[in-house]
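Please read through the structure below; I'll follow up with questions.
Here the complex is missing a single protein chain, while all its other protein chains stay put.
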Amino acid sequence: MGLLDKAIAWGEKKSPWIIHFNAGACNGCDIEVVDALTPQYDLERLGILQQGSPKHADVLVCTGAVTLQTRDRLKQIYDQMSTPKFVVAVGTCACTGGIFDSCYCVTGGIDTVVPVDAYIPGCAVRPEAIIDAVGKLLATLDQKEAKGK
Amino acid sequence: MNTEETILALNKRFPALEATSARPLRIFTAFAAPEEFEKTLQYAFSKLDYHKGKHIVGTDEGENIGLSYILSNDENVLLVLRERVPKSAPHVRSMGELFPSLMLHEREMVDLFGVQVSGLPEGPNYPLPDGWPEGEYPLRKEWNPAYFNKQTMTYEPPKEEDAK
Partner (left out) sequence: MSDRNQNERNNKVVVPIGPQHPSLKEPGSFKITLDGEKVERAVVEIGYNHRGIEKACESRNYIQALYIIERVCGICSHAHTLCFCQAFEELAGLEVPRRAHYIRGIVGELERLHSHLLWLGVAAHEIGFDTLFMYTWRDRELVLDLLARIGGNRVNYGVNTYGGVRRDLEPELMQDILHVCDLLEEKLKYYADLALTETTLIARLKGIGVLTPDDVRKYSAVGPVARAAGIEGDVRVAEPYGVFKEIAVNVITDDHCDVYGRTLVRVKEMLEAIRLIRIMVAQIPEGPISVRAPRKLPVGEVLSRVEAPRGEDIHYIRSTGTDMPDRVRVRAPTEANWHGMSHMLEGFQLADVPIIIAAIDPCYSCTDRAIHLIGDGINQLTDWAQIRALSIEQYKSRGIDPGSIKVREF
């Protein structure tokens, strides 16, 4: 792993910037994602900041079963992110389509459109589970860095 | 005008309507042809003050499609007036001039049941996405999502090389 790659990996591990996208959810998981950023759970102390633009984000936090209306936009947001990038599917619907699987207009989970790195099941996902998943993701980045050495 | 008064007025003016009420604040009526329906709606709006357009329920009635308009007045009575058109020629007119809030639901009838509503202003369809194939009306009973999903839901996710 070259010096630049190491720097990127370190920057990511220390302070991943996330973008939150609702692919067709009922908002249950969305409000828990936002909750994870508020004082009680406070993801910000882990260096995680929410970004408005895909271009500045490292991690795409996605909720909801993907609907026909949003799947192109999801792919587009993913494409706009610069590498390395990671996708976290938050909620049962995002993992597999959940209760809406087999509904017309629902493609399925997030991984029917973009590759997913972490799946967090739950309906709705508890903020603790989100923090746990983020922690595991950071640990994976650590491993990648270690491998690179 | 409360529930009983509304029923009396409607049945007197439009006996074929058979307005009934199983409980307070609910009035259901029989399905009618579009012309009769429009007259009743106009009457309910202007003479009985049912000025609130609450909702439209589209139903598959076998060979026909039913549109049930749910109206309300200042006394909170829910009045259901209904029209029925054949699936082979599902033409109705928009009631948007009287009930602008119901135009969104009329668009739903267009998308989900294949009803042709004339008089709707130009605008995006709702709620189905752009590119939804013609002739596929999800809420018709004969429409099968399993068959449809197989054809449209497959999607090429980006390959690993492109992604990373």
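So that you can tell them apart, the chains are marked A and B in the order they are listed, and the count of residues begins at 1 in each.
Assume a contact is a pair of C-beta atoms (placed from the backbone, for glycine too) under 8 Å apart; a residue touches a chain by one contact, two chains touch by 3 or more.
Worth saying up front: this structure is predicted, and the values here are computed from it rather than measured.
Enquirer: Shown chains touched by the missing chain?
Expert: When the full complex is considered, the omitted chain touches A, B.
Enquirer: Touch as defined at the start, partner being the missing chain; which of A:Phe21, A:Tyr78 or A:Tyr119 qualifies?
Expert: Within the whole complex, the residue contacting the unshown chain is A:Phe21.
Enquirer: Would you indicate which residue among B:Leu78, B:Met95 or B:Val115 is in contact with the undisplayed chain?
Expert: Answer from the full complex: B:Leu78 touches the omitted chain.
Enquirer: May I ask which residue of A:Ala65, A:Val88 or A:Ile110 touches the chain that does not appear here?
Expert: A:Ala65
Enquirer: From the list A:Leu49, A:Cys103, A:Ala118 or A:Ile131, pick the residue that touches the absent chain.
Expert: A:Cys103
Enquirer: Since one chain has been left out of the picture, which residues of chain B touch it in the full complex?
Expert: With respect to the unshown chain, the touching residues of chain B are 23, 25-26, 28, 51-55, 57, 59-60, 70, 76, 78, 80, 96, 99-101, 103-104, 121-124, 126-130, 138-139, 145.
Enquirer: If the hidden chain were put back, which residues of chain A would touch it?
Expert: Here the touching residues of chain A are 21-22, 24-32, 34-35, 38-40, 52-53, 64-65, 67, 69-70, 72-73, 75-76, 99-100, 102-106, 123-124, 126.
In this text, only the chains that are shown with their structure count from here on.
Enquirer: Could you give the separation in Å between the centres of chain A and chain B, each centre being the mean of its C-alpha atoms?
Expert: Each chain reduced to its C-alpha mean, chain A and chain B end up 39 Å apart.
Enquirer: Would you mind writing out the residues of chain B in touch with chain A in their complex?
Expert: Against chain A, chain B makes touches at 128-129, 132, 138, 145-146, 148-149, 152-153, 155, 157-158, 160, 163-164.
Enquirer: Can you tell me which positions in chain A touch chain B when the two form their complex?
Expert: 67-69, 71, 75, 78-79, 83-85, 102-108, 111-115
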